[in-house]
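Excluded from the complex is one protein chain; the other protein chains are retained at their positions.
When the chains are written out, they are named A and B in that same order, and each has its own residue count from 1.
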Amino acid sequence: MTVRKRLLGVLADAALILYFVFALFPIAWMVILSLKPANQLFSTYFSFTPTLGSYRTVLGDSEGIPFVRFFVNSLVVSVGAVALSLLVGLPAAYASARWRFKGSENLMFTLLSFRFAPELTVIIPLFVLYQKLGLFDTYVGMIWVLQLVTLPLIVWIMRSYFADLTPELEQAALLDGYTRKQAFFKVALPLVKPGVAAVSLLAFIFAWNNFVFPLILTSNEAQTVTVGALSFLGGDRPKYNLTAAAALVSVVPPLLLALTIQRYLVRGLSFGAVKS
Amino acid sequence: MGWRLTLRPYLLIVPALLLTCGILYPFGLGLYYTLFDFSASKPQPDMVRLHNYETVFTQDAFWNSAWVTVLYAVGAAAAETVLGVAVALLLHRSSLVGRVLEKILILPLMIAPVIAAIMWKLMLQPSVGVVNHLLKPVGLGGVQWTDTPAGALLSSIAVDVWVYTPFVAILALAGLRSLPTSPFEAAAVDGAGWWYTFRRLTLPMLWPYVLVAVIFRFMDSLKVFDIIYALTEGGPGDSTVVLQIRAYLEAIRFQRYSFGISYTIVLWAVVYLAAMVLVKHLGRIQRKAAEAK
Partner (left out) sequence: MDTHAHDRRHFLALTAGAAATPLLAACGAGFGGNDDKGGGSAADDVTGSFDWKREKGGTVKALLNKHPYTDALIADLKSFTAQTGIRVEYDVFPEDNYFDKLTVDLSSGRASYDVFMLGAYMVWQYGPPGWLEDLGPWMRNSSATGDEWDRADFFPNLLQADQWSLKDGAPLGRGGQYALPWGWETNVVAYNTEVFSKLGLRPAESFDELREIAGVIKRKAPGAGYDGMYGIAVRGSRSWATIHPGFMTMYARNGLRDFTVDGGKLKPAMNTPEAVAFTRDWAGMVKQGGPPSWTSYTWYQCSSDLGAKKAGMLFDADTAAYFQAVKGASPASGKIAFHPGPKGPDGSLATNMWIWSLGMNAKSKKKSASWLFLQWATGKEHLRRAAVTGNHIDPVRKSVSQDAAYKDKMRHLPGFIETFETVVDQTKIQFTPQAQFFDATTSWAAALQEIYGGQNARSVLNGLAGDLAAKVD
């Protein structure tokens, strides 16, 4: 029995390692690509003369692509988008979880459905609109349009989370003389903190990785890293080494964020899919 | 107090509602565009009412794209669900290996899909790609991954699986961690086997959590674009021209704006309906799960 159990354990670990080989190999390969000199990109696999030249090129703003500025832009618009979504999304999620008011289900569902709307539907009209309103190529414009990505995710998941939270705690607080507002901020919100952290991370990643909106709705001022990373590909030769370096550099902020809230990530997403 | 109480939920929801309206406006505009024949060859468009939709539905190309899209979405969502749940179950065992690997589970999700697809295309290029190079010893060095209709579709799905399996796995793992322990203890006392426990206890209780992930993945892969565009551009032939690729080609590449947007509206309607059915189903099993608790 114990031998069998141990064997199964080994098998399970082996299966896990197999998946992670699949999951991590492309990233390892990107690291290798980013360290290869351009003339060895396609002629060697694992033996090459490593160089940090690609990173120097990307971060040194050469090749006519101001990558560092794009990086800052990405930070501003992604953080801004998530913050705005939290600001308006948390009260909405709370309200719709605590009060079953008329149309709340439909409203929530419609909100969710935007998450799944094809970007192409809005991109041309939005472009015309942004040009007219002066939102083209601005942080405000990007933060606004990224609500399509971040808001539904935050509202939808946080709503389940609040619903799973028993209302008795807040009621007790109300009896203790707390106002509704205090009950929300002092009782409900701290309890859902892991959820907020986890969902913010996911929203941040999706906002950070968005490609179509910054491609069409920004030019030099508010362009983001995802579009910027691809700019290295063209030119005289396909420079996968530069694209890989740029992509890896742009993984750093979401990665740091993920590491910071690591302990919340899985726990935080154990949101109440099961609500009463 | 009474009116404040009834008004409060609306007040709390107003900012989100306003923001939604801000998002809704361009959608309305997009919908409005589809009633015209706006294109590069007709910059002064005329109202054509529903003519664009008529054209969409009478095109063979549309039905082909719809079919490919469904195949892709079902394939990707199913594969990600199975793999994601499996990975979550394995991680849930909390072996030493699992605890280490869990920390980097989310990594693939952090590479923008459009870049992931480009890197995969490079890795799968038989002439210089690393995948064929590594498979050479087992005699698979000459596989032409994207050269047949089935191969192209499967390869695209594989990239989708690579990017998004962590998303499903994380949500499933979160679900596993929040399951009550008492039923499992009782089953262990009864001497229930692993398969029985999994079928009768784990899966039914876990399903509501997993379903949320499945809904997100299914909806998202119905409107796949980045991955296929970078990997196959819709080829060979029309075999991977999903609806978003068709819409992109029509609206942007061929500059038939109104017509192309009509495609996306139809796609959105499909997604909306699918979401409605799935979310209803989700609500039903959530209630059931709550009762079981």
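Convention: contacts are C-beta pairs under 8 Å (C-beta built on N, C-alpha and C of every residue); 3 or more make two chains touch, one makes a residue touch a chain.
Worth saying up front: this structure is predicted, and the values here are computed from it rather than measured.
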{"item": "Touching the absent chain when the full complex is considered, from A:71, A:94, A:136 or A:208", "value": "A:136"}
{"item": "Chain not shown: contacting residue from B:116, B:174 or B:231", "value": "B:231"}
{"item": "Contact partner of the left-out chain, one of B:128, B:201 or B:285", "value": "B:128"}
{"item": "Touch with the omitted chain, as defined above, among A:125, A:152, A:194 or A:253", "value": "A:125"}
{"item": "Missing-chain contacts mapped onto chain B", "value": "21, 24-25, 28-29, 31-33, 36, 38, 40-41, 43-45, 47, 121, 124-128, 142, 144-149, 152, 231-238, 241, 249, 252-255, 257"}
{"item": "Residues from chain A at the interface with the omitted partner, ascending", "value": "38-39, 41-43, 63-65, 123-125, 127-129, 131-133, 136, 215-216, 219-220, 223, 227, 230-238"}
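Criterion: only the chains that are shown with their structure count from here on.
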{"item": "Centroid spacing, where centroids are CA-atom means, of chain A and chain B in whole angstrom", "value": "15"}
{"item": "Interfacial residue positions of chain A with respect to chain B in the complex", "value": "9, 12-13, 15-17, 19-20, 22-24, 26-27, 29-30, 33, 42-43, 45, 84, 87-89, 91-92, 94-96, 98-99, 101, 104, 107, 109-122, 124-126, 128-129, 144, 147-148, 151, 155, 157, 160, 180, 198, 202, 205, 208-209, 211-212, 226, 229-230, 233, 240, 243-244, 247, 250-251, 254-255, 258, 262, 265-271, 273-276"}
{"item": "Chain A-facing residues of chain B, complex", "value": "6, 8-10, 12-13, 15-20, 22-23, 25-27, 29-33, 83, 86-87, 90-91, 93, 95, 97-98, 101-116, 118-120, 122-123, 128, 130, 133, 162, 165-167, 170-171, 173-175, 177-178, 208-209, 211-212, 216, 219-220, 222-223, 225-226, 244, 247-248, 251-252, 257, 260-261, 264-265, 267-268, 271-272, 275-276, 279, 282, 286, 289-290, 293"}
